[in-house]
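One chain of protein is taken out of this complex; the other chains stay put.
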Amino acid sequence: MDRIDNRTNDQIRPVTITPSFQEFADGSVLIESGKTRVICSVSVDDKVPPFLKNSGRGWVTAEYSMLPRATLVRTPRDITKGSINGRSQEIQRLIGRSLRSVVDMNALGERTLQIDCDVIQADGGTRTASITGSYVAVYQALYNMVSMGVFNEIPIKDKLAAISVGVLKDEVLCDLCYEEDSTADCDFNVVMQGSGKFVELQGTAEGNPYSREILNKIIDTADKAIRELFEIQQKAIDSFTK
Amino acid sequence: MDRIDNRTNDQIRPVTITPSFQEFADGSVLIESGKTRVICSVSVDDKVPPFLKNSGRGWVTAEYSMLPRATLVRTPRDITKGSINGRSQEIQRLIGRSLRSVVDMNALGERTLQIDCDVIQADGGTRTASITGSYVAVYQALYNMVSMGVFNEIPIKDKLAAISVGVLKDEVLCDLCYEEDSTADCDFNVVMQGSGKFVELQGTAEGNPYSREILNKIIDTADKAIRELFEIQQKAIDSFTK
Amino acid sequence: MDRIDNRTNDQIRPVTITPSFQEFADGSVLIESGKTRVICSVSVDDKVPPFLKNSGRGWVTAEYSMLPRATLVRTPRDITKGSINGRSQEIQRLIGRSLRSVVDMNALGERTLQIDCDVIQADGGTRTASITGSYVAVYQALYNMVSMGVFNEIPIKDKLAAISVGVLKDEVLCDLCYEEDSTADCDFNVVMQGSGKFVELQGTAEGNPYSREILNKIIDTADKAIRELFEIQQKAIDSFTK
Amino acid sequence: MDRIDNRTNDQIRPVTITPSFQEFADGSVLIESGKTRVICSVSVDDKVPPFLKNSGRGWVTAEYSMLPRATLVRTPRDITKGSINGRSQEIQRLIGRSLRSVVDMNALGERTLQIDCDVIQADGGTRTASITGSYVAVYQALYNMVSMGVFNEIPIKDKLAAISVGVLKDEVLCDLCYEEDSTADCDFNVVMQGSGKFVELQGTAEGNPYSREILNKIIDTADKAIRELFEIQQKAIDSFTK
Amino acid sequence: MDRIDNRTNDQIRPVTITPSFQEFADGSVLIESGKTRVICSVSVDDKVPPFLKNSGRGWVTAEYSMLPRATLVRTPRDITKGSINGRSQEIQRLIGRSLRSVVDMNALGERTLQIDCDVIQADGGTRTASITGSYVAVYQALYNMVSMGVFNEIPIKDKLAAISVGVLKDEVLCDLCYEEDSTADCDFNVVMQGSGKFVELQGTAEGNPYSREILNKIIDTADKAIRELFEIQQKAIDSFTK
Partner (left out) sequence: MDRIDNRTNDQIRPVTITPSFQEFADGSVLIESGKTRVICSVSVDDKVPPFLKNSGRGWVTAEYSMLPRATLVRTPRDITKGSINGRSQEIQRLIGRSLRSVVDMNALGERTLQIDCDVIQADGGTRTASITGSYVAVYQALYNMVSMGVFNEIPIKDKLAAISVGVLKDEVLCDLCYEEDSTADCDFNVVMQGSGKFVELQGTAEGNPYSREILNKIIDTADKAIRELFEIQQKAIDSFTK
């Protein structure tokens, strides 16, 4: 089976990460993965949510939204409909949890990292691009705080990136674009740390359930792809730290 | 390590499914799993969402909510805060997708099954109990339609049940109660069909990422538990079909 | 004229009150009146609304809601429509006022009793069942506080129960079920204390206005019914106090 | 006991009804009762709510709102808080039900009378003034339709007016102003038709319950006051019909 | 070209300003300009918005709303649609800015003047009538504070009034009524101080753009009209200050 853009089954799309994209943010990147483009920016706030007051510990939270014309057909804004899109809520909770798993909350102290992921163009994989990009934006925000003398070292415990993997007619395909995604039998999102351990694994098969064997193949594919993303993230980090 | 309620690591809590719980609903059960109690009811509507009009196909959708005093500390109602709780949205989307995977939409025709899962008491595992209970409520609603001559046979393609599995200090524990859940390193929800294939797999490890090995153990545990749930569901179904 | 369920005109439906229904609440009952079923639970909060701060006095407030399939036709949730149902608001204000009339606010001190009435099944008389049930739930919550040594005696000044009475073709009927209610000319809700004095009297006759004579008959009927409810409440209270 | 404004216990405040107050409305009055001032306007719509489609019958509905500075302390607008005030909802439902009891829905045909009651100044008794004023505004709207040849005769079945009566230290006082109302033990609203029959009776005694004897006295007082209001309404009606 | 009501092109409609209209407000007027009628009331609050805390300076803010039947066709309330009308927001921001330009915020001290403009009848020019009326209402509120000894002199720096001017087939027309406004090529709102300097100038020409020459004529017309309004305002002020 040939893929739409002639990639091999386990090949990710070209990824570019441009740091310092929104100049006024504390950390900010534009991540491009094929035609998918997401701005990930970080704001450091000196407050924490009520349940963490006087705990000495910090917090990471995220919001995810799409510009109306990120999509082929215009998507109305949340405010027009009066409530946050259920899918967006699910995604922003995922981004928050993922990033919280690698930030050292004790070292961060009573501060909140507010991540904003705004999708400029959506061609599949926006949630995993958001996580992969947010990691670099968070790194940049914390690196800047080290430069300002707030911390001695960057309070990050491990690397973090994410990829989507799908199943289409029993073939396991890495990093689906929108057209592939819309016909896939099953859609997996995998979030992995530098240690190779998993933070999140979400596999949905509304169309066609998957066997244990396919599950194993999916995870192998994700593992390989995420290791490639770690290298791309590192290059972006090097561009502002060196 | 001993569990709070002396269960073995792979043991589920006692489960009771009471059919016909809300008399006015088309299908309705009360599912009790330990102290967790959820009402799952089904309403059959002769309309489908706009994207399915004139497709000849049906739809299944779900809403999930908790009574304020389902929890140890009172949870304000969504309407008081003005928006659906993000967690509830995530769960109701999961319930909808899961049930859609086993209903034969062509056989259902242009009808919508509206599932309502209302948690009366929450002691962990409410989302998986909702799925396990909703399967029986959907079965009951469709069985009644067969009795009324709407269908010749029940338009369900396979069995469906769900269980949560957690990891606590490297031990894999089945069907966490609230107290176990709140201290777990990782929380997995597994939705499986009668065929043994997976519909949904969601594993979150905000606290502590999990290895490939642990992942395999989690899935083994879930598989065994869900097969037990299939039997409990069958008994409930027998009570109104025989 | 024969009633649907063969009751005499002044006969109430069978009433069951099950205390401790939601285990995590401070006080909780399931009240069943015919097919009508309401969970009434109480949460004690150590705060009072702003207008009572530093007054030394307490407060009682209530919320009332119906599960979507409490009714013959599914009722959409408030959050779906974006605002609390006008009827629900009216009822929850009535429940709050009624219970405030019997709680000794000075003895309660600066605490709020938050009552939640959630209708599981609605077959007429849900607002009066909510009041009758909430009295027992409030009693239970305060009794528990006496047990914990917070009070020396239960800060309740008098008994309280409520009943609906309707008029149908000049006959005065006690405790209407939904089918009777929907055809009645007039619908009365009466809330009475143990002293036989009235706390609330609400009579609506959209269809057919009522004379002074009928009004007197309605009140006689309500008086008799509420005295029966006092006994049923007492039995439920005895079950957890003795 | 002397009343604040030297009225006798059963004396209403001076009432003025100015028809045609909002020129662009189909019917409109300004009703003044002491310092209480309410604009009641009626809009005729050629549609009915869904449940009346193809029934041949009409509908009457009402909205009630207060200008922010109708009150001694500014009341924030509903839109600022994001939801209709519970008290306003209760009142607008009462106004709607009351007016529906006297309009002949069959003669009205498939039309909706939308009543808007906007309180310019609130000094007690705004809900009863709204009902008394709305009757005249509805009369004016329907009278105009007769003039335009839509109806042969005005589709109103009977007169309608309303008054509040309160109890303060065992004295029954008619038509409470705000200061009296805020200290009263009990507050009654009575809506009566020209026949002397009752449409609505709402008595609330949060502070101090009332006996059967007091109830009778309240109704005597209301009856007398409403008969006076019928005359004042008639004079206003005469001013535009003769 | 003759105007609908036979005015000359630069003639304003008859204007009446009735002070003390809402008795409970700190300052209040009813302004009538032709058939346009607006209640402008002022509430003095001893708080300021967060950004002015501890600044020693005050604030002026405004809300603008229309009664549903101010208009020829009933306009639904904002709360029914769930959000403030965009046009209303624009207008209330304009009123707030305009009044802030003449109040001496240092002399006012940490207080907020909350202006409420409620349109009873809308026949064009409601936003300019709101500004012209609010000036008098603010004056009255501050005058009362001088009387109470809060200030030694009224903290107002200059006079303020506003007028609308339109262009219709190259003719510049002053103070458009609704019928003129709805067919105009261009609509200008001018807010001017006693000094003859401008505070706000808003000219919209959706239909037909205007030349520099027409712009000059518009401003000449507005200038003359506003000077007439200053005199009318003064007479209203004299009525409560002398």
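Order of writing sets the chain letters: A, B, C, D and E. Residues in each chain are counted from 1.
Everything below uses one rule, namely that contacts are C-beta pairs under 8 Å (C-beta built on N, C-alpha and C of every residue); 3 or more make two chains touch, one makes a residue touch a chain.
The structure presented is a predicted model; accordingly, all values stated were derived computationally and were not measured.
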In the full complex, displayed partners of the excluded chain: A, E
Of A:I39, A:M192 or A:I226, the residue in touch with the unshown chain: A:I39
Touch criterion as defined above, residue of A:N9, A:T71, A:N216 or A:S239 at the omitted chain: A:T71
Missing-chain contacts mapped onto chain E: 83-84, 86-87, 89-90, 92-93, 97, 100-101, 192-193, 195-207, 209-212, 215, 219
Positions on chain A contacted by the hidden chain, ascending: 22-25, 28, 35, 39, 41, 43, 45, 63, 65, 67-72, 74, 77-80, 82-84, 114, 116, 118, 120-121
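Heads up, the rule we're going with is that only the chains that are shown with their structure count from here on.
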Number of steps on the shortest touching-chain route linking chain C and chain E: 2
Common touching chains of chain D and chain C: none
Innermost chain by mean C-alpha position: C
Turn needed to bring chain A onto chain E - CA fit, degrees, nearest 5: 120
Euclidean distance of C-alpha centroids - chain A vs chain D, Å: 59
Contacts with two or more other chains, residues of chain B listed in rising order: 82-84
Pairwise touch network: line, ring, star, complete, or other: line
Those chain pairs that satisfy the touch definition: A-B, B-C, C-D, D-E
